[in-house]
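Only a single protein chain was left out; the remaining protein chains are all shown in position.
Should a chain be cited, it is by its letter among A and B, assigned in written order, with residues numbered from 1 in that chain.
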Amino acid sequence: MPRWGMVIDLDRCTGCGACMAACHQENNLAAVGMQQTRDESRAFHWLRLMPEVSGSAPNVKLRFLPQPCFHCDNPPCVRVCPVHATYLGEDGIVGQIYARCIGCRYCMAACPYSAKVFNWYRPIWPGESRRKANPDVSRRPDGVVEKCTFCHHRIMRAKEAARAEGRPLQDGDVTTACAEICPARAITFGDLDDETSRVRELSHSPRAFRLLHDLGTRPKVYYLADKE
Amino acid sequence: MSLAMTESRQPGPPQFEDQDLVRSIEESGVRFRVTSTLLLLVILGCWVLFSRQILYGLGVTGLNQPVSWGFYIVNFVFFIGISHAGTLISAILRLSKAEWRRPITRMAEVITVVVLAIGAFHPVLDLGRPERMFNIFTSGRLQSPLLWDVSSISAYFMASTVYLFIPMIPDIAFLRDRGVRPRWFYTFLAWGWQGTPRQHAVLERAIGIMMVLVIPIAVSVHTVISYIFAMTLQPGWHSTIFGPYFVVGAIFSGIAALLVVMIALRKIFHLERYLQEIHFSHLSKLLLVMALLWFYFTFSEYLTAFFGNEPTEMRVFFYKFTGAYAPFYWGMVVCNLVIPVLILSFKKTRRIPGILIASITVVIGMWLERLNIVVPSLANPRLPYPTGFYVPSLVEWGMFVGAIGTFILGFVIFGRLFPLISIWEIREGREKAVAETTKRVKSYLPIVATPRGSGGQEGGDRNEETA
Partner (left out) sequence: MKKQPEYRFIFAFQVLSVVMIWVFVLGISSWIIHLLLLARHLNDVPSASVGISIVAIPVFLTGASVLTYVFVGLRRGRERGVPRDAGGESR
């Protein structure tokens, strides 16, 4: 079974935000609107671009960390869900069953990375975006929790294509929307257990680190940076 | 005076010594109708407000990223905490044979049942998709602390309802025999009680079992509620002290709520003969002890965080101590420690007015404590996320008011149907308890040595033979 993971090279990331836009498009994310985001603090992204400021003037260093869900191998959110709506799949993806979620938001309180978002109102897709939705991804109702799925629908498509061709899934067959669009090629996605995959090679780099991994969550998103 | 007013067709039931205790039941009150109508209107108004949440979703609350839990969860913990009033007073005082519990146990047990129902309903208010609540029954995961909660709260609700009902049986039979309407209601509930010695024995044994059973369940309920927070990895929550801390806080807020209820009911139903200064004095001393115990746990919790100086913990720490939540945090300390200790430590101020003030401030302070537990940890997430904020909306305030209104309504209705003070236990106290207690105390005294050292049969005379 593959174990899907991601490596994000922070020294390449320019903070352009194309990954966020691609994720929104790919996964039919609802538009929350400026008033809700700014005044009610309900920003709604599956992939967040977190700015990290260090140092003091005039040696201020700014870098951006794209943060999707880290699909931990020991997920704190899965442990606390009362209805098994969030679960750790065999391929390492922490999934979310929207049809079962009761909206108790316990997983949101438990995730140390604040990776989950909630549909506070009935979601809206303004204007044309409703017609141009991605048919592979279900639209979520209000009152349920959602998060990054490592573009699981793309993985399913790639698996079907590979099965149709009678071959196993290879590195490069599938990539997430954010990895595909990144102009700096900062994001790499693949099977961490595949010995030939680029992701595995990069994750073993001496520059690799993971966020808050000392909590024992075993996240599967690695960052590459010359310093942590 | 009340004889003529009770029933128009036949002479009313005879007056008896504890007539005051059934006055609210037997005399139909305009007061009752006015109060209950007012309360129902208030509760209805709050539900109308809540319909906004049903229509539009949880967005009408003040919840957001990252503060995804707010008033509903705070009130959930708060109301379940107050439910410890019943257990402590009823069960522990009964177990320790404290005679001063007699007029208090019924009210305490009613508080528990009413407040448990209100508190247990709050998580449903908080759900994004409440109609899917039954997923908990079909696909629930027992490893989730929320499921532990569901189990232990339903166990506690069952145990406390049984524990409320069984000692009520003689009083219900009493009302049945006095002909209180509706007759079928009291006959149904009285379960054929006649007051025979065999029936008394059955009742005593059942109460004995329940009072022992209820205590560990009550302790487990609030421990399990604390585990909702303690089992996550969040700073400020992931602390081993949470179990005992919550139980102590629950008993603390429970006693305070009980005192408020006692003082209010004493005034409204003219129960001054039954609830005397001595009862309040004893209970308020317990409240004082719990205040100090609460402070000990709080001090321990925050000193540990402060001494460890771990960055994420310290962010939550300073958010409470000097940051946005400082008014609520220090308000809590003043309400839970400063005011109660100042009032209750001195005999002069430990009278009913002072006790009322102390109890109300403790109830407010404990509510603030729940707020200080839920929001600051969520508002300071681990990752360098901007610090969150939380401003409760009208809907949330409305449900809070509605919950309090439901609590009061519960008492109003109970007081209309059943005696608020246990008549048979008061009577038992008058007739039997004095002799029993004398016998018991005498058995504690040193054994009188038999004269002429005749090496007495069972270690010498027992003092009670001289009684």
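FYI, contacts are C-beta pairs under 8 Å (C-beta built on N, C-alpha and C of every residue); 3 or more make two chains touch, one makes a residue touch a chain.
The structure displayed is predicted, hence computed values, not measured ones.
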item: Which residue of B:Ala117, B:Met133, B:Val202 or B:Ile360 touches the chain not shown here; value: B:Val202
item: From B:Gly29, B:Pro130, B:Gly179 or B:Pro244, residue that would touch the chain that is not displayed; value: B:Gly179
item: Residue in contact with the excluded chain [from A:Arg3, A:His24, A:Arg42 or A:Arg79]; value: A:Arg79
item: Sole residue of B:Val30, B:Leu55 or B:Leu142 that reaches the chain not shown, by the stated touch rule; value: B:Leu142
item: Touching residue (missing chain; options B:Ser24, B:Gln65, B:Ser152 or B:Asn336); value: B:Ser152
item: Where the missing chain touches chain B, by residue; value: 13-14, 16, 137, 139-143, 147-148, 151-152, 154-155, 158-159, 162, 165-166, 169-170, 173-174, 176-179, 184, 187-188, 191-199, 201-203, 205-206, 209-210, 213, 217, 220
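Just so we're on the same page, only the chains that are shown with their structure count from here on.
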item: Distance from the mean Cα position of chain B to that of chain A, given in whole angstrom; value: 45
item: Residues of chain B that touch chain A when the two form their complex; value: 56-59, 62-69, 123, 126-130, 132-133, 135-136, 139-141, 143-147, 150, 228, 231-234, 378, 381-385, 388-389
item: Chain B-facing residues of chain A, complex; value: 36, 40-43, 50, 52, 67, 76, 79-85, 100-106, 108-110, 112-114, 117-122, 141-145, 211-212, 215, 217
